[in-house]
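All protein chains but one are shown in place.
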Amino acid sequence: MKVCLVIGAGAGIGGSVGKKFAQNGYHAALCRRSDENGLQAMVSAIEADGGSASGHLLNAVNEDAIENVIADVEKNVGPIEVVLFNLGAQIGNRSLEDTELKTFTLGWQMATFALFRAAKVVIPLMVKRGGGTLLVTSATAAVRGNAGQHSHAAAMGGRRMLCQSLNAEYASKGVHVAHIIIDGAVDAPDTLGKMLGDELFQKLRETRGGDNDGLLLPEQIAETYYHLAQQHRSAWTHELDLRAYSDLAWWNHAP
Amino acid sequence: MKVCLVIGAGAGIGGSVGKKFAQNGYHAALCRRSDENGLQAMVSAIEADGGSASGHLLNAVNEDAIENVIADVEKNVGPIEVVLFNLGAQIGNRSLEDTELKTFTLGWQMATFALFRAAKVVIPLMVKRGGGTLLVTSATAAVRGNAGQHSHAAAMGGRRMLCQSLNAEYASKGVHVAHIIIDGAVDAPDTLGKMLGDELFQKLRETRGGDNDGLLLPEQIAETYYHLAQQHRSAWTHELDLRAYSDLAWWNHAP
Amino acid sequence: MKVCLVIGAGAGIGGSVGKKFAQNGYHAALCRRSDENGLQAMVSAIEADGGSASGHLLNAVNEDAIENVIADVEKNVGPIEVVLFNLGAQIGNRSLEDTELKTFTLGWQMATFALFRAAKVVIPLMVKRGGGTLLVTSATAAVRGNAGQHSHAAAMGGRRMLCQSLNAEYASKGVHVAHIIIDGAVDAPDTLGKMLGDELFQKLRETRGGDNDGLLLPEQIAETYYHLAQQHRSAWTHELDLRAYSDLAWWNHAP
Partner (left out) sequence: MKVCLVIGAGAGIGGSVGKKFAQNGYHAALCRRSDENGLQAMVSAIEADGGSASGHLLNAVNEDAIENVIADVEKNVGPIEVVLFNLGAQIGNRSLEDTELKTFTLGWQMATFALFRAAKVVIPLMVKRGGGTLLVTSATAAVRGNAGQHSHAAAMGGRRMLCQSLNAEYASKGVHVAHIIIDGAVDAPDTLGKMLGDELFQKLRETRGGDNDGLLLPEQIAETYYHLAQQHRSAWTHELDLRAYSDLAWWNHAP
């Protein structure tokens, strides 16, 4: 059974993409740092829907953790055909003085280094098997820095250039790398929700979410991720943006 | 019946996208400058496939021509839900000295002004109806100029900035504008074929086309165009690139 | 005597750059569309300062007008070493519906086509003489479209891609093309002043200009233009941005 490995599988893009692939015959191997119950609930929901899934706790910052989970899935579940790299490094706006060295380092470890580590072990396997897909969730901060975004922008800017490097080296060997710029707020309790806190998140949902479609809906994002993974190799997309219709693009936007 | 209007419907992206939409229940209103037989053959092929289509000769440079064809389709066929603007302005590499004022002007008329004219009449109709989609085929030349590309790059650079302007003004009113960068050679007799001549085109097809998938296949491109038009408004793409897996991206060359 | 030709020499960037070059031993050949008195005053001011200058009325949209002024200056003044192409096409924010075909066309004629025409006649002369410099004033609209900027952005986007094409074809032949993104409001009566009207312009000057340095000062811009023209050919700049320290960059900016 072909496997879709989701690194960063919360209730948001990661979980929705996992579900979408599972609905289309992939085994969804879902990795997240904590909340084993939440993870198990996602697996159960996919299975209840007739799909196949497994849950893996993964602290991507730990030595060998990414490497081990890939080896484990390859050995015990099946060959990884698609990886969704979905770890974020957004910490809200923080001034230079309030951004600790430790914070900056952690941002890079999550957003840049973890992707490099994952690519380094999984891409050679894909190449041996004739191909594969690496979907990378990215952010506005990958294309423009901003006040208070020192850590996030540096980490995401690194991510973007790494994706271009991987694409340049591996596209012709059958590995499709896609860098997906999520240019707006996602209706995701596990990321936006935690960053804003319950109250602000609910308020945002009321004013911009729901029928307004002013927040990016994870299940709609998942449609495009899935489409990217199905593109024929004669017409691959490397980079695209996604935002809600009611939102201004980052190049038209106030901070 | 919802209508997909294709401006620039040759045997390539335009024709393939028209066909794809027709297979999914749209009426394909196909416009091209000449070759009425070829146009009629495309219409017949769609109809033979159970779809609905019509053919319209359109010289986009002529005064009122675009405006009239849109009015005609709206009146006699149905409300235009999707426009594919697919006019090219590639004339091959031509040095500055060999690029006549007339040529430069024509490039702009086809690639930039014709899009403006189409947008100016069709977007207000879409807004009144609550929304619509404008898919714009574009080219590498929209993001980087190059030797011999004076006319093409100036025209396409204008096209890209116009698309961003249209998007900024109309996305929130329900009009989805997508700027699609075709970053490579398309296996299209009507454009690449005519530019290269029969012999060179066949040679290219033999070395890079066919099972090598080294040319962008129009029918595969059409899958992504169709996907864009189906994106939910909470997660729209404004810009993406498409190229064959074996091709280097425009920002890369051999290291 | 080496000549610096200024196409678009108002009381702003054009006039200040002309003056700067005149102070450094160039003849400043100043071209503008109207206001012969203003033009003559600029010439006189340069001459009073010990410099050399001439004034030329030029309606860049007219057939052969640019071509003739270049031929005239080459014949009667001297070989053109530097061209500052400084025609703008900003018309303020105008919705799609309020942007007439004529307006859109005029924007392109001024911002894109006029540059092409100038380049087409002057660059071959420069190549024959072993080199030259083409400084092109550009705008934020060259790198991002925005609501109400349909005409301006399309024209400036074309300008930018044309500059890249000229650079790609002619840098190695000794012609230095620089695309200068003026990313903010310039303290210039002839452009900003006319667009805003006297009252608003004075108010803007009071709140952001003067000692606040919140408006780009033309004489300070001229320093960088002059520096670009003096760069050694082993280290040329093709593109740079300029903005007031107190302004946000376009990628951080509200419309």
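Read from first to last, the chains carry the letters A, B and C; within each, the first residue is number 1.
Note that a contact is a pair of C-beta atoms (placed from the backbone, for glycine too) under 8 Å apart; a residue touches a chain by one contact, two chains touch by 3 or more.
Just so it is clear, the structure is predicted and the values come from calculations on it, not from any experiment.
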In the complete assembly, which of C:Tyr26, C:Phe104, C:Phe201 or C:Trp251 touches the absent chain? C:Trp251
Touch with the missing chain holds, among A:Ala60, A:Ile91 or A:Ala155, for A:Ala155
Checked against the full complex, the residue among C:Lys2, C:Arg33 or C:His238 that touches the missing chain is C:His238
If the hidden chain were put back, which residues of subunit B would touch it? 93, 143-144, 146-149, 250-255
Residues belonging to subunit A that touch the chain removed from view: 95-97, 99, 101, 104-105, 108, 112-113, 116-117, 119-120, 123-124, 141-142, 144-150, 153-170, 255
On subunit C, what residues meet the omitted chain? 164, 167-168, 171-172, 174, 176, 187, 213-217, 220-221, 223-224, 227, 230-249, 251-252
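We adopt the following convention: only the chains that are shown with their structure count from here on.
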Using only the C-alpha atoms, find the rotation that maps subunit A onto subunit C and quote its angle between 0 and 180 degrees, to the nearest 5. 180
Geometric centre: closest chain by C-alpha means: B
CA centroids of subunit B and subunit C: separation to the nearest Å works out as 33
Residue list for subunit C, restricted to those that touch at least two other chains: 144, 146-147, 255
